[in-house]
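A single protein chain has been omitted from the complex, and every remaining protein chain is retained in its original position.
As written, the chains take the letters A and B, and residue 1 is the first residue of each chain.
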Amino acid sequence: MSNKAFAAVAFVVALALAVASQLITNEYFFTAGYTVLLFVILATAWNILGGYTGYVNFGSAAFFAIGAYTTVALYNAFKAPLAVMIVSGTLVAGLAGLGLGYLTLRLRGVFFAIASLALAVVLYVFVVNWDFVGGARGAYILQPREVPFGMPRYIHLIYSVQLLMAALALVVARATERSTLGRGLAAIRDDELAAECSGVPTLRLKIFSAMMSCALMGMAGTTFPYYLSYVEPSSAFSLSYAVNSIAMPLIGGMMSWIGPLIGAVLLGTVQQLVQVTVSSAWNLLIVGALLVLFVTLAPNGIMGWVEARRRRKEH
Amino acid sequence: MSGRLTVFRPRLFPRMEIPTALLANAIIAGLLLGGFYAAVSVGVSISFGMLDVVNIAHPAFIILGSYIAYIVNDRLGFDPIVVSLALSPLFFLLGTAIYRVYYLCFERRGQESLRGLAFFFGILFITEVALVLVFGVDYRMVSTRYSDVTWRAGEVDFPMRLVVPFLVSMAMVVGVQLLLTRTFFGRAVLAVAQDQLALRLMGVNPVRVKELAFGLSIATAGVAGAFLIVIQPVQPAIGREFIGLAFAVCVLGGMGSIWGTLLGAFVLGIAESFTSTFFGPSWAPAVSFGLLLATLAFKPSGLLGR
Partner (left out) sequence: MAEALLEVRGVTKRFGGFTALEKVDFLVRPGERVGLIGPNGSGKSTLVNCIAGTLRNEEGSIRFEGRDIGGHPAHRRTRLGLARSFQIPKPFGSMTVLDNLCVPLLYAARTHEELARSRIVEEATHILEQVGLADRARAMSGGLTQVDMRKLELARAMAAKPKLLISDEAMAGLSASEVDDVLALLSGLKEQGVAVIMIEHVMRAVMKFSERIAVLVAGRKIADGDPQSVVGNAEVVRAYLGE
C-alpha cells in the first residue's frame, strides 16, 4: 500500500471509530480509550528512535510532560485554542529532543539513554519550581462548556482528537520505515560504523529521528491537561509513561509500526482491566514484569514470533 | 507525603549572618555530601566504567539497601551501616546472579545496547513498585545514636549524620581502589575492559571476572543504601534521582577511574550544596544533570579520563 493510501485508510478508520464511539453511552469507555490511545502514540513515537534507530529513550515522560505543560502554559497565558496547543506542544518537545540529541548522540549510544532519564528529573524540578504552571500544587484547566460537533461531553472530543493523532503517529512511523530515511536508520541500528562508511550521515539522521520521536511524544501530552481538567507534576512525569513506551514496542515487536500498535492496545487494555479490578500499583508491577520477561525470553516480541513462524512455514 | 519524586533535603545548617561562615558551611556540607555520592557512584564506576555494563538499575539496589537497613534497624535496633556491611555478601551474590542473567540473555548475543538497557530499566521499575506495594510511599527513616549529634568547629557544622557515612564511604572507596590495583582479581577486572584475549591466554575467564566485579558493584550499592537512610528519609521513588547523579559523577570524573569518581563526587557535592544554599534546595537535583550535560558537551573524557 502506498503511503498516501495508508494515510487515507488510517484517517478514515480513525474518523469512523470516532463517530461510532459517540453512540457509546458508558463514560468509562472514553477515559479508558483515551489512555490506550495515548499509549499507542507514545509507543509508536518511542519506536521511531528505539526500534528503527536502536537508541533507547528513557525520557518519554519528560517529553510527554513538555507537551502537557506547554498546554498549561498557553492556557494560563491566553486560553489558546486546542489546535494551537497541540502544534506548540509538539514543536517544543521536538526542539527539546533536538537539543538533547545534538548534545549526546555524537557520543556512545548509552549517553543519550542516561541523559534522557536525567532530563525527566530536571524538568520535573523545573516544573515544581515554576509557579506560572502551578508548581508542585498542579494546575486546573477548565474544559470549555460548549463542545464542538454536537458531542455530549468534552472527553468525547479529547478522545476523538487522540484517535486522529494516533492515526497520524502511525502514518508517520510507517512512512519513515519505508523511506530512504528509514533504511538509513535501520543501517545505523544494525551497524553504525558500516552505515557511516556507506555514506549514511549517521549523526544527522539520529538527531532527526530523535526530534521526530520526541515531537510525537509531546503531541500525545498536549491533550492530557483536558483529560482530567487537572495536571500536577507527578502525574505528568509519571515513570509509567517511560516504562510503558518501552515495554509496548518490545512486547509487540520493534521492527515495524504494527508492533508498538499491538503492544500498546494489548498492554494498555490489560492495564485498564487490572486498574479497575485490582490496583494501579499491581498494574505497574505487571508491566515491569512483562517487560523483563519479554526482553529476556522473547526479545523480538509478538511480531518477531509471528515472523519466525511464517518463515518456518515457507521452508 | 505523596509518591513524589522530590527528595526531602533538610537544610544542612542553620541560617547565618556571616557570609564566610555560610561559605565554609556550604563547602563542608558539600564535601560530606560528596563522600556519600562517591559511595553511590563507585559501583557504577565499576560496572559502567570498567565492565561496560550499563546498569541503570544501580539506584534500585541502593534503595533496597536502605529498606533492608531500615527493617533491621526498626525491628532489632542495630546500626544501619553495620547491618549493611554485614549483609554486603548477600548483595554481592545478588549482583553475580543478575550479571549471569544479563550475560546469558544479552551480552552473549550482542544485544546489550538496547535490550540489556531495557532489562535493567525493568528491574529498576519492578524493585520500585514492589517496595511501594510492601512499604507504601511514606518516607521511612532510622534513628541512630549519632543522628542528632553535630560537632561545631567555630562557625562550621559537622553533622554526624553526614560525617559517619562520609568516613565509612571513604574507607570503602579506598578499599575498592586497593582491591582493583593491588590484587590479581583487580588487575583482571582492569584487563577485562582492555584486553580480553590476554585474559583468556592467562587462563582467566573474563565472564567470571565480570560476574565477580559486578557482584562487588552491587555490594557497594547495598552499603550506600544504608548511608542514604542515615542521611535522609527514604521512599521507593527517590532512587531514580540517583541514576543521573551516579552516571554524572562517573562521566565527570572520567570513566573507569576510581579516583576520578571520588573527585567527581566531591565536585558534584559542592555544586549541589552551593545550589541549595544560594538558590534553594528544590533546585539541587537539577545540578547533576547540568554537570552531566556540560561534561558530555565539553569534555566527554572527564576530569581524570584516560
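Annotations for the structure displayed:
Convention: a residue touches a chain if its C-beta (ideal position, glycine included) is under 8 Å from a C-beta of that chain, and two chains touch if they have at least 3 such contacts.
The structure presented is a predicted model; accordingly, all values stated were derived computationally and were not measured.
Within the full complex, the chain left out of the display contacts the shown chains A.
Summary of contacts with the chain left out: across A:Gly109, A:Gly134, A:Gly184 or A:Gly301, the touching residue is A:Gly184. One of A:Ala20, A:Leu193 or A:Leu297 touches the chain omitted from the figure, and that residue is A:Leu193. Across A:Asn57, A:Thr90, A:Gln162 or A:Thr202, the single residue that touches the chain missing here is A:Thr202. Seen across the whole complex, the unshown chain contacts chain A at 180, 183-184, 186-187, 189-191, 193-203, 255.
What we mean here is this: only the chains that are shown with their structure count from here on.
Distance from the chain A centre to the chain B centre is 31 Å, each centre being the mean of its Cα atoms.
Residues 2-6, 54, 56, 101, 105, 109, 111, 113-115, 117-119, 121-123, 125-126, 128-130, 132-133, 237, 240-241, 243-244, 247-248, 251, 280, 282-283, 285-286, 288-290, 292-293, 296-297, 300 of chain B touch chain A in their complex.
The part of chain A that touches chain B in the complex is made up of residues 50, 54-56, 58, 103-104, 107, 109-111, 113-115, 117-122, 124-126, 128-129, 136, 233-234, 237, 239, 242-243, 246-247, 250, 281-282, 284-285, 287-289, 291-292, 295-296, 299.
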